[in-house]
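Below: the structure, in structure tokens.
Of the protein chains in this complex, all but one are displayed in their positions.
Order of writing sets the chain letters: A, B and C. Residues in each chain are counted from 1.
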Amino acid sequence: MMPERSCTAGTYTTAELLAVMASRALSDGLIVFAGVGTPLLAATLAQRLHAPGLTILFEGGVIGPFIVPGELPPSTNEQRCTRHANMVCPITDVLLLLQRGYVDVGFLGGAQIDRYGNLNSSFIGDPDHPKTRLPGTGGGNDIASLSHVMVVMKHEKRRFVEQVEFITSPGYLRGGTTRRDAGLLAGGPQLIITDLAELGFHPETKRMQIQALHPGVSIEHVQANTGFVLDIAGDVRVTDKPSERELHVLRQLDPDRLYIA
Amino acid sequence: MMPERSCTAGTYTTAELLAVMASRALSDGLIVFAGVGTPLLAATLAQRLHAPGLTILFEGGVIGPFIVPGELPPSTNEQRCTRHANMVCPITDVLLLLQRGYVDVGFLGGAQIDRYGNLNSSFIGDPDHPKTRLPGTGGGNDIASLSHVMVVMKHEKRRFVEQVEFITSPGYLRGGTTRRDAGLLAGGPQLIITDLAELGFHPETKRMQIQALHPGVSIEHVQANTGFVLDIAGDVRVTDKPSERELHVLRQLDPDRLYIA
Amino acid sequence: MTAYERLRAETTERDRSLREKVMSLDEAARLVQPGAHVALGGCMMSRTPMAMLWALVRAGRRDLTFSRSIVSSDGDIIFASGLGRKIITSWFSQGIVWGVSRVMRHWVETGRAEFEEWSHMSMGLRFRAGAMGIPFMPIRSMMGSDVHSRVSAQTHPMTCPFTGEPLVLVPALTPDVALIHVQRCDPYGNAQLDGLQFMDIDLPMAAKRVIVTTERIVSNERIRRTPDQTKFPFFTVDAVVEVPYGCAPHECYGQYEPFFKHMDMFAEMTRQDPERGSQEYLERFFHEPPSWNHALERMGLQDLLTATRGGRSIHDA
Partner (left out) sequence: MTAYERLRAETTERDRSLREKVMSLDEAARLVQPGAHVALGGCMMSRTPMAMLWALVRAGRRDLTFSRSIVSSDGDIIFASGLGRKIITSWFSQGIVWGVSRVMRHWVETGRAEFEEWSHMSMGLRFRAGAMGIPFMPIRSMMGSDVHSRVSAQTHPMTCPFTGEPLVLVPALTPDVALIHVQRCDPYGNAQLDGLQFMDIDLPMAAKRVIVTTERIVSNERIRRTPDQTKFPFFTVDAVVEVPYGCAPHECYGQYEPFFKHMDMFAEMTRQDPERGSQEYLERFFHEPPSWNHALERMGLQDLLTATRGGRSIHDA
């Protein structure tokens, strides 16, 4: 049953678009290390739609929680995120699952990303005299260093930059083999989902490229909202708009519209 | 209340002598990593007599068990040794207490010991073609490598040898600074308690020396039962024979005479 | 004398006997020496030893160094009160829902305090190495990032002699004192904690002193009936203080959730003028109340009851 104040099925918010598109990228049986907000919402939506055997991990030390509609946790470190979990364990041990290789997807939100998928959530300006000190890595650096990463974020010029000022969570560093050369033998960014498009990385150059466009969005529009020149994949798909069923289930999960407003 | 079949207070068995002498060496407040048998019995006796704040650790992962008269455990790895424990934890973590430096005394029984306090519980004869394969180190090597060690054993020529054929648990290796030179920065054997005497090690040479004799035992007698020439400390004490109280409490702890027969 | 021999000597000197060590917040505060490195248990808004921080602020401690897995408004209070001038952690902000902490930003951006950033797993493994009595832990993350390059003077690169693989060695953390809040503990310091454990199994083993605040002091007999629920042993602990709601306005698993309205208020108070706002907050909730219970009274019974209902609901899960 949908709360009255939710918008009609025909239209949807940016947050709803991101959640639906991200959920489609999560296939059944995966183990997903998820942050709060859209990542958690999208993973839970995938469980409800097509991936009942998908497992969510939370940084606070939570394995396989089962999110109940209307009970979305506000963070991954408080008791609310342990609801119906299969296991809770020390933080260090849930993070070690990344190093041991048990995690299929590290699912992050992004503040600032660059051409090679490096993420910055630490500093704006000179780190020694920052214009803005941001909260930092948390487990982001470990997730990005040790697993295949999926990122959801708003597509804005100030967020998509040629080169981040500070690499908090490593992508492909300077492209090519530089990630592996730096000592990172596994993982790397796979998919960037924005409100405009889906972007991946070229197998050799590791440069970011447009893979798919959301309905009604042009390559020019994506480029216009990106701070560097994007490559374009051989065949650029156009995604299907969120279905009534996807939106219906999503809105049931977040009746208070904490994350989908 | 003493069971009738126990011997009279005036006389005592070798096992009783070892347990009483060892208990006297354990002062209050110590953390003692104890094996089963005489070490456990002596540590428990010390708790009852003069060291109520003494803590026992068992290799199976047991911290501060409280042994109840008549319930002496048969090993340190089964549930009986968890009775009234303050904590049980993984084996690796109770052994790591040794490495972290929390343990005052590692209390071992010995099969074979040499002039420098090295212990052998692995092989008799050539390790590649052993005459006898013994059970091995267990935690003995870790205890001897990382803590100050106290050993209780019967005083026999075949057990006190010039040089053990195989160093299972390191003492002072070849004497002098060789233990430290090998990389062992802490611990080392402190006191060897036998049914004849108490032996220590010379501060510089690290050679074994007689420190005390039990009542009615001569230095010649000890030497005659030792496979190498013992040094003799400046002042050799004579120990007090087990008191009625000590024997009384000890016999209450082991009414079935599992370990004191 | 090597670092390990010093650590051993310091540990040997401690009274590790089975003894009662129940005391007041003020008495416990005296165990924290000037200049100490203080590790905080819990994570973010959960099992934060807030009452102990309250006592340290009131005791006039200043310029301490702190470390914690993730820091929330406790970090803001540490900077604003002058209790600490450096915090070693992986993430520092009141909480995602309140945006980036203005107090943290103000103190760091004006250079009056330092936020040293390590990856979350690195923080955990640095504590674990300290707990294990080894000088470092090898890890496979951090490499190639600026998070690493900013602290690389404290780490060592290594090529694995077994596999030839690149590794980073992160140094053990052995804090002078750890402050940990648990649901129950006996008078000797045997602590049992429910639910999320965070880094609180390793912290007491890594630290050189431990102060435990607990919702309830229970008998040693009770602890001995479920020894497999004890998370760290008495001999690591130097002080036991019974402090109901000792994490407020943060949460304690199964007991109470964060006081969300109070957290909203803190964010509101510090949004416009982080400096004045935080000083007002400290006056009202730290300096004026004569006791921790009075501080709770200031937070308000309604918020406390709401948080309690939420906390207890975990048991219906």
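Operating definition for what follows: a residue touches a chain if its C-beta (ideal position, glycine included) is under 8 Å from a C-beta of that chain, and two chains touch if they have at least 3 such contacts.
Predicted, not measured: the structure shown is a model, and the values here were computed from it.
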| item | value |
| --- | --- |
| Where the missing chain makes contact, among the chains that are shown | A, B, C |
| Sole contact to the chain not displayed, among B:52, B:70 or B:135 | B:135 |
| Residues of subunit B in contact with the chain not shown | 36-37, 59-62, 74-75, 77-80, 82-84, 88-92, 95-96, 98-99, 122, 127, 129-142, 145-146, 166-170, 173, 178-179, 182-186 |
| Interface with the unshown chain - residue positions in subunit A | 28-31, 52-55, 62-64, 66, 82, 84-89, 96, 99-102, 104, 185-186 |
| Hidden partner chain, residues of subunit C it touches | 2-4, 133-140, 156, 158, 160-165, 167, 169, 171, 194-197, 224-225, 228, 317 |
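FYI, only the chains that are shown with their structure count from here on.
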| item | value |
| --- | --- |
| Chain with minimal offset from the mean of all protein Cα atoms | C |
| Most contacted chain pair (by C-beta pair count) | A-C |
| Cα-centroid distance, subunit A relative to subunit B, in whole angstrom | 59 |
| Averaged-CA centre spacing for the pair subunit C and subunit A, given as whole angstrom | 29 |
| Length of the line joining the C-alpha centres of subunit B and subunit C, rounded to whole Å | 40 |
| Where subunit C touches two or more other chains, by residue | none |
| Junction residues of subunit A - those touching two or more other chains | none |
